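Mind having a look at this structure? Questions to follow.
One protein chain omitted, others in place.
Let's look at chain A:
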Amino acid sequence: MLSIQHIVKDYAEHRALDDVSLEIPKGKIFGLLGPNGAGKTSLIRIINQITAPDSGQILFQGEPLQAKHVSQIGYLPEERGLYKKMKIGEQILYLAQLKGLSKTEALHKIKYWFEKLAIESWWDKKVEDLSKGMQQKVQFVATVLHEPELLILDEPFSGFDPVNASIIKEEILALNKAGATIIFSTHRMESVEELCDNIALINKSKKILDGSVKAIKDQFRSQTYRITYLPIAGVSPAVNQPELYETIGSKIFEDEINITIKINKNFTLNEVLIALIPTIHIQQVTEIIPTMHDIFVSKVTADNPQNYVSHA
């Protein structure tokens, strides 16, 4: 869908994007992650043709990105706003026409969306009369109205209460199901795991990680397991086996015991279990898979060890 190739963007004082390349597959939800000031907004602005890169190029469905693609992209910026004194209906109509829809088409689609979100009565209201959450809803409609093939959503859930956030989430998933590719920029890692197929992590103007969420998680699996067991009466539990694994932690809950182990290289869980079974009753074995949040923090902290403060 979108192929970002060796993008460099310099500002007067600093380099905002340093040789960033990304592939955004068609029909997927792509998470663009990174701490504040990493260069996400710069990249999003370049994709929206708001600014141009100093070098590198972007291909939109195989073609170099150009003005005509604007009508196929929908953009919901993080800092969003509408004309305060303009009526909601006229405003959405205007924004849709700027995206290239004809007036009749736009009116038809506005009607559809207003009914869908149960906001028909807002047509003649002014933005200044709406609450912040209501404004966000209007803005979301303005973003998706022209049925873009690529949707760029920068922190789409900020400003929504949980009920409306889940309505919007459902709409995003529905649009994705209908074929839209979505670039989703956020700090909220739980929504990344819930929604995203692929991610890229940008830090200090560079891409430091990308791939499918599953592949990245696999990549960060470290053979770490939590084993819950009961001692066998009269048998001394042989749980200290440093040649097989390293014990990271242990906890005792009444008669149950919990240990967290990291299996050494060249050994498998099976081998560990074979060694353990004779001396303990194994109740439960769970693999500890890092969350996106953990991956984010560990990658970013490793990248700038001195001064990183987690945003999540």
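Rule of thumb we're sticking to: a contact is a pair of C-beta atoms (placed from the backbone, for glycine too) under 8 Å apart; a residue touches a chain by one contact, two chains touch by 3 or more; residues count from 1.
Methods note: contacts and distances are computed from a predicted model.
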According to its UniProt record, the missing chain among "ABC transporter permease", "Fe-S cluster assembly ATPase SufC", "CoxF protein" or "Dihydroorotate dehydrogenase B (NAD(+)), electron transfer subunit" is "ABC transporter permease"
Out of A:21, A:51 or A:219, the sole contact with the unshown chain comes from A:51
Touch assignment to the omitted chain, from A:75, A:225 or A:245, lands on A:75
Across the whole complex, the chain not displayed is touched by chain A residues 12, 45, 48-52, 54, 67, 70, 73, 75, 77, 79-86, 94-95, 97-99, 139, 142-143
